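As structure tokens, the structure follows; a few thoughts come after it.
A single protein chain has been omitted from the complex, and every remaining protein chain is retained in its original position.
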Amino acid sequence: MPAQVIVLNGGSSSGKSGIARCLQTVLPGPWLALGTDTLVEALPPALRTAGDAAGDGIGFADDGEVSVGPAFRAVEAAWIGGVAAMARAGARIVVDEVFLGGAHSQRRWQRALGGLPVLWVGVRCEAAVAAGREIARGDRTAGMAAAQADLVHRGVTYDLEVDTTRTEAMECARTIAARVG
Amino acid sequence: MPAQVIVLNGGSSSGKSGIARCLQTVLPGPWLALGTDTLVEALPPALRTAGDAAGDGIGFADDGEVSVGPAFRAVEAAWIGGVAAMARAGARIVVDEVFLGGAHSQRRWQRALGGLPVLWVGVRCEAAVAAGREIARGDRTAGMAAAQADLVHRGVTYDLEVDTTRTEAMECARTIAARVG
Amino acid sequence: MPAQVIVLNGGSSSGKSGIARCLQTVLPGPWLALGTDTLVEALPPALRTAGDAAGDGIGFADDGEVSVGPAFRAVEAAWIGGVAAMARAGARIVVDEVFLGGAHSQRRWQRALGGLPVLWVGVRCEAAVAAGREIARGDRTAGMAAAQADLVHRGVTYDLEVDTTRTEAMECARTIAARVG
Partner (left out) sequence: MPAQVIVLNGGSSSGKSGIARCLQTVLPGPWLALGTDTLVEALPPALRTAGDAAGDGIGFADDGEVSVGPAFRAVEAAWIGGVAAMARAGARIVVDEVFLGGAHSQRRWQRALGGLPVLWVGVRCEAAVAAGREIARGDRTAGMAAAQADLVHRGVTYDLEVDTTRTEAMECARTIAARVG
């Protein structure tokens, strides 16, 4: 059964969004690209806090640590359920995610996507390289790439893994597309 | 029963997104802001076409006309269903929409949101003023504001209407918030 | 002698950039729009600091206070000189500025623009209205609009002033354009 949802999990600046856009180009038929960034943009400012204290929402500390509180977790659960409902309604979706809670985050998505054909993809990038790309792109809090490079993969199981350290996003996308079925 | 979904419908540059952000600030508890822009950004480039011919996706012509094809309608239906599922899962959502099909577009949302407490809000702005703001913001195809100012309200029924022509987004948001219940 | 440089000075979220874009549309011939935002984007990240301490560069505190240090002042001086040189080389320029130092900031620009025909325009907006628009636009540190609304006009002299509190950007632009000569 061909995958209808592709979940890309990787740290900040590992290249997930670029792979998602390439997948939209190389896969036949329309695929939506949704992810953590979509949700964070949809949040009220009060739940998107800079500075050290995450409090209730999602906090981006100066050193790149990201922490999440109960109010964020609640809207995230509804978000995940809604993305799953879009897939059940027939949409094909590339989900571009950062599993800050590792295996625990994956289980939340697994429960929501239960019964749907899903391709789980790990997007790796060496921490030092991701940190350099974070500086090059210039729109992210410095330190997020390094802080998340390994963290987000802890205990997560994948159907396949790609590594952007020395492989272009487009080539990673072709590898993934070949496994969609 | 207090509204759990607020649907803002209005033409391009009528001020919906600004009202949505103000609502997120003045309403108690977290509300997500999602809308047409979120969906358009999630689309594959092949469905987001510039130029005259919309073809299968959504097309933005040089004169500001927006046309949509069957492939866009299909993913849009899944999107609407997913947003409704997020609300059913407990999220409170401000939906920032452009009913290009007027009453027909509203019926699509009504069917999806059936059973949920929804506040339907018309966001009006005089065409000439919206056209001026379109130039002032500088990031939209010229002509969209004028083309959509009346079109999107045809046959649509509202719980309340606001008019941004001479009223600030924040004041509109307070008026809407007072009706959320 | 028709003005070749239009300096718009006003607080954050007072509507300067919108007026600048409208001026580019209503004025005959091409006018460049440059300003504080252009400079801030050109700065190295180390001079664009969030948090309380401005240090050497430009700092955006959580409460909306903006403070600038000696390294910022040095590059700003070169920037101002370069913008003046563009005008001397024949370009017509709308400068979109925030005179954090009031009259002192104006003198820096006056010295650089000496001999050029300049139209000095104050862009006013009531603090409460600007603060609401800051929330509506959603991309600025909360508090900047209120902190700067009066501050930036202290001791500054203008050829004309516009007030966006109850006047559209396009109408302000037409008023200004009528004075360009």
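Lettered A, B and C in written order, each chain numbered from 1.
In this section, a contact is a pair of C-beta atoms (placed from the backbone, for glycine too) under 8 Å apart; a residue touches a chain by one contact, two chains touch by 3 or more.
Fair warning: this is a prediction, and the values are worked out from it, not measured in the lab.
Taking the full assembly into account, the omitted chain touches A, B, C. Only one of the listed residues, A:Arg48, A:Arg88, A:Arg108 or A:Arg133, touches the absent chain: A:Arg133. Of the listed residues C:Leu32, C:Leu116, C:Ala142 or C:Val180, the one in contact with the hidden chain in the full complex is C:Leu32. Among C:Ala77, C:Ala128, C:Leu160 or C:Ala178, the one in contact with the hidden chain is C:Ala77.
On the side of chain B, the interface with the absent chain consists of residues 45, 50-51, 62, 135, 138, 142, using the contact rule stated above. Residues 15, 17-19, 21-22, 25, 129, 132-133, 135-138, 166, 168-171 are the ones on chain A that touch the missing chain.
Annotation for chain C: contacts to the undisplayed chain at residues 21, 24-25, 30-34, 38-39, 41-47, 57, 71, 74-75, 77-79, 81-91.
Definition applied: only the chains that are shown with their structure count from here on.
Because chain A and chain C share one sequence, their contact can be compared position by position; here over half of the interface residue numbers appear on both sides.
Work out the mean CA point of chain A and of chain B, and you get 26 Å between them.
For the pair chain B and chain C, the distance between C-alpha centroids works out to 32 Å.
Note: centroid distance chain A to chain C, computed from Cα atoms, is 38 Å. For chain A, residues that reach two or more other chains under the stated contact definition are 45.
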